[in-house]
Each structure stands twice: as structure tokens, then as C-alpha cells.
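For this depiction, one protein chain was excluded, whereas all remaining protein chains were kept in their positions.
Note that the chains take the letters A and B in the order they are written out, and that residue 1 is the start of every chain.
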Amino acid sequence: MFKSNPYHNKTAQWVVYVLFFGALAFVPVLSDDAFMMNQFATYGVFGMLALSISLCWGFGGILNLGQGIAFGLGAYGMAMTMQMQSQDPETSPMPPFMLNNSVEQLPLMWEPFWHTGWGIFIALAVPTLFCVIFGTIMFRARVSGPFFAIMSLAMLSAWYTIILDSQPFTNGVNGISPPAPLSIGGFEIDPYSGFIYWMVLFLLAAMTLIIKLITTSKFGLIVQAVRADSERVRFLGYSVSYYETVIYAVSGFIAAIAGCCWVVAVQYVSPAQLDVSFSISMVIWAGIGGRMSLLGSIIGAFMIQGGQSYLGDEFLATWLLILGGFFIFVVRFLPKGLAGLLESGLGLLVAKPAAERESAPGPVAGAKVQG
Amino acid sequence: MDSLFGNFDLSAFASALLLGISIGSIWLIAALGLTIIYGTAGVINMAHGEFLMLGAYSSYMLQAYFGVPFFLCIPASFVIVGLVGLIMERGLIRYLYNRPLDTLLATWGVSLVLMQGVRLIFGSDPKYIAVPQMFQESVEIGFFSISLFRIVVLLITALLVAMIWYLFYRTRFGMQVRAVTQNKEMAAAFGINSGRVYMMTFALGAGLAGVAGSLFGVLNIVLPTMGTSYVVQAFLVVVVGGGSLVGSVAAGAGTGELQSIFAYFTSDTFARFLLFVLIVILLRYKPQGLFAITKARR
Partner (left out) sequence: MKISRRGFLKKTAVAAAAIAAPHLWVPVTREAWGATLKKGEPIKIGILFSLTGSLAVPEEDSTLAMQYAIDEINAAGGINGSPIEPVIIDAKSDFNVYSEKMKELILRHKVIATFGCYTSASRKAVLPAVMQHKSLLYYPTCYEGAECTQNTICTGPLANQHSKDLIPFMVQNFGKKVFFVGSDYVWPKESNKNAKVWLEQAGGELLGEEYIPLGSSEFTPVLNKIKQANPDFIFSTVVGASDIAFHKQFKQEGFKVEKMPIASLTTGEIETKAMGVEYGAGHFLSAPYFQGLDNPTNAKFVEKFLGSKYGKNGTTHYNMEETYTSAYVFKYGLEKAIADHGIEDVTSAKLRDASAGIKVPDEVSPEGLTWIDPENFNTWLVPKIGQCQADGSFKIVKQAAEHVAPDPYSIYPDLGKCTAKGLMAPDGKLRTNVI
């Protein structure tokens, strides 16, 4: 029996984090299946996206249905960088698709991508900057809740449309498929090796750590207060829009990193990455896994995408039915997702007197927030 | 873009303006059900597109299997989809009224289930709704010609708006709805059964989507995925309008008209993009939409 719910125990949480990522790091040592390395690396990317949603929605209370924007822009930036690596200033200064789109010379927006470092910088900076600007506009106008969700959805559609329409610069719906893997400083990142898997896993672990630190800081406390009641925080003299924008932008930055990793792993980007259903599935991952829990969200992404890959063929026709039904169930009965289930499960282990204290409404129970 | 003013033609432009009304009526009828559901209960119904789709499929089903004439299929679709909405409200939505973000997500789950369910039942090949010969024709008024069926859509839209207005502002039920919208607790204190009001409005909104869907089945194609192409538009109308009936009428007409004009001067794709950007800018200054409903802050 425990004195308090071990789910909320800080030490226990860190131990679980270390165990989780440590165990995952061993996977490539056990298997050298090239397909699996590549596939698991993409799962890692989905994990990052779920993590970014968890930060934004679970933690900041901002439901973002347009996370595909940051993801897609990051992915396009990386694809452009990789595409330019296989171009040569002398013999073939332009990607092949431009030649049949009546483009005379390399468009200005493509120029920086000659340099890999600049390319990656832009791939991360542009989506983040977009989030800052869009976030500032929206949150200053006090757009929040479902309204913000719908606006992020509309913005996503707008980006989707414009990328599709700018065919000479983006190759429209066909997207960009860089013919060779990314090479940094002469080292080629083999997308079918343990290296890509470790790279993605390392980034995922690092970002989880950073977010965990943010959530436990004073800044994090204020953000949670905004989630609970933004009006009261405003009355206390805080700039609510500032906190919302920062959280939204950090979450966008993570999605941009995910976008970059995605293209390194699959060597392909198209407007499909900005599809509405893809952005919503990110929310579904976090929702089912548990939006309040960073690990829960990541595991939600692994579960659903893994299920789609490995169960999908057996359940072919009924997969979406199962997924939809499961999601309805989770929203209806488990608003904190599977992680919330674990939380209440562990809560049962708590010694009786403590449980009674906790159940009484009071500052102690109220202060237990983030898991 | 070089043809920006190159082939500007007054009669063509006037046609574009008039067509804008027709496009607007399509935006509006797609958004009517959503407006009522959002305006009254504050529920963001992501399954709205699938309600439209169900409307089209129920018309198809009645016509193909039972030989019901098309114009009887429209009210029948209203009833069928309304019942689906009723079941959904009783089974799921009513537990989520105080969790607006969760209703959004749960209804998304419902939309997945509906889409896949229809696919399993009817297959994923496109279906087709037949209309009487005369509605495949057009009418010509001077330089302007428009399809007869679009006039029908416009008239049905106008009729529905009038009926909703009457229902909401001239009947006892409407008064109850408005009371519940403004302040649920106070309304309850006056003996209004807010649960029942929500249930009825949700069913009504779903039914309206059913009507719209059966009309879209004629203009467009009947597919399990057909709803998704309308639902973002419908949301924009509701958001711009602020969730009120008059707001949606204004927003539907305005966006339809703008889309037609932009498309006239540029391309259809760019017109869409312009519209999205304009809406974001508008919301910067009018975050609650054009005609927001006043609600008690809770």
C-alpha cells in the first residue's frame, strides 16, 4: 500500500521515463530488420506529434486541429534541403519537377536550401514563426476553445490549398521525393538502419525531457492556471495571450522537428501531410493515450499507428469502425485516456486514510495536476 | 493573372454575382443544421458532414430500393437523419454538454464510424440520385442562365430559413430554445426541460443536414466521403456568422458571393485561399463572429 498515488510521485515518474526510453533504445540491438527500423522511426515521429499535442492541448488547454501546418512546413523544408543535396549548381541547378513547370531559374525561396545547415534552420524556424504570428493574432483576439480549434482547421485547409496550388515551387499534389538520403557533413543517414531509429528516439526523449521541465516550472504553473480559468489569470495581471502563444509555438516547434525527421525517414512529402484527417489523428493519439500524460500520448501514437499497420490487414474493413468506436468510448468514459485509467488504477492501491483525505475537496487534491 | 481585367465582361461579371447567390445558398444550407446545433447547445458537431452524407444515402436508398419519387425523398431524409441525430444525442452527446472540446472529439469519432458503416453497407463505389427530367435543365433570363435545380436549392434554403425563424421566434418551443440558449439554469428554474430542448434541436439540426445532403446528392456525387468536402465550409459559415441564424445567412451569402467573385477574377483554388485568409483576418477583429448570440457567462 502506498501513502499517496504513485502515479503522481515525481521519482516514480522519472524512473518510468528512464525505463521506457532505455528499453526502446535496445530494440535495434535485438533486431536488424531494416524495414522495422524504418517503420519504428516513423512511429517515433508520430510519438513526437502526439507529444506536441499533449503539450498544447492536454497541458495548455489549446485544442489544435491544425498541427499538420507546423509538421508539413517542417517536412517541406527538410525535403527541399534533401532535394538540393542531389542538385548540382553547375549541371542541374533545379529539381527536375521545376523544369516541367516552366520555371526558368531556381526560385528565390529555394536558394537557401543549397546549404544544408540553413535549410534545416529554415525548416524549423518558418513553422515556429508561423505559430508565433498566428498564435499572437488569435490569442490576442481572445479566440479560444472550440473557436480556436475550428480556426486552426481553417488555417490548415488554407495552407493545404496554397501548397497544392503553388505547383511550380512545391510540385503540387505530387509532392517532393528527394532521391537520396540526407547527408550531414559527409555522413549519410541511412533511413533503413539503427541510426535513424536512435536519432528519432533520442530527439523524442530529449523533447519529452524539455516538456517535462517546462510543465514543472513556474511558467508551466501559470499555463495550467490559464487552462483552468483564463479570465481569473487575466485579472491577476498576467498576459494570457503571451502564455498561450508560447505554448502553441513550442508545440509547433516540436511538430516541425517531427516533420524533419519524417522526411529523413521516408524521403517524401506531399500536401497529404497537411490533410485534415492526419492532424485530427494526432489529436486522437493523444486523446486515447491520455492527453494529460506525455508518455501516455506517445504510447497512444505507437498503439494506434502500430495497430493500423499490424491489425489493419486482418480487420481491413472494420478498422475505422473499431478506431472510431474506441475513440468515442475513451472520450465518453475516459477523458484522461488510458493514462487516466492507470492513474485511477494506481489510486486504488493507496492506503485508505490517505484516499479519504484525497477525495475531500481541498487545496491538496486540487494541486495534483500534471501526470 | 494576366487575364485579370483582360476579358472583363459586364454580363459575365453580373452572372458571377448572381451565381454567387446560388453558391451562397449551398454554403448556407450545408451550414443550417450546424448553426442550430452550435447556436443552441454549443456543440461543435464534427459528424455534420456525415449527416449530409447520410441524407444523400437515405435518398439514394429510398429511390433505388423502394422507388420513392425524389421530392418525397427530401422530407424522408429529414426524418431518417433526424432520427440518427436523436439517437446520437441520447446515446452520447447529452453526457458531454459541459465539455465542448470533448464533444468535438467524440463527434469526430462518430463521423469515422458513420463513414465506415455506410461504406460497409453500400460499398465505396459512387451512387447516384435521379431527378425528374425538367430539373436537369436550365432557365435563361436575358444574359443569365441558371440550372433549375439550383433555383430549387435556393428556394428550399429560403423556405427552411423562414421555417426555422418562425419556429425559433414565433412558437412556444422556440422561446424555450432561446431561453435555454441564453441561460440554461434560469430556464430550468422556469420549468423548461433543457435536456428535451437540446435533444429536439440536435435532431432538428441533423434532419436539416439530411435535407441538404439529399440535394447535394443531385448536384454532386454520393460517396461515403462526400461530407468532408462540405464540412469545413459549413464550419466557416457558422464561425463567421457567430452561430446565430441571421449570422449564418449573412455569412453564407457573403462567402458564396466572395468565392464567386474571386473565382471569376482568379482561379478557383486561389479563390478558396483568399477566402480563408479573409476569414482569419475578420476573426481577428470580430472573434465572436458577425452576429454572436449573447449568453450568460458560466
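By definition in this document, contacts are C-beta pairs under 8 Å (C-beta built on N, C-alpha and C of every residue); 3 or more make two chains touch, one makes a residue touch a chain.
None of the values given here were measured: they were computed from a predicted structure.
Residue-wise, the contact with the chain that is not shown comes from B:124, picked out of B:98, B:124, B:171 or B:193. Taking the complete complex into account, residues 28-29, 32-35, 38-39, 42, 91-92, 96-97, 99-101, 161, 164-165, 167, 171-175, 177-179, 181, 183, 185-188, 190, 192-195, 266-268, 270, 272, 278, 308-309, 312-313, 316-317, 320 of chain A touch the chain not shown. Residues touching the missing chain, restricted to chain B, are 7, 9, 11-12, 15-16, 19, 22-23, 26, 119, 124-128, 130, 135-140, 145-150, 216, 218-221, 223, 225-226, 229, 259-260, 263-264, 267-269, 271-272 (touch as defined at the top).
Rule of thumb we're sticking to: only the chains that are shown with their structure count from here on.
Centroids built from CA atoms put chain B at 32 Å from chain A. Within the complex formed with chain B, the residues of chain A that make contact are 57, 63, 134, 137-138, 141-143, 145-147, 149-151, 153-155, 157-158, 161-162, 164-165, 276-277, 280, 283-284, 287, 317-321, 323-328, 331-332, 335. Across the interface of their complex, chain A is touched by residues 42, 44, 92, 95-96, 99-102, 104-106, 108-113, 115-117, 119-120, 228, 232, 235-236, 239, 267, 269-270, 272-273, 276-277, 279-280, 283-285, 287 of chain B.
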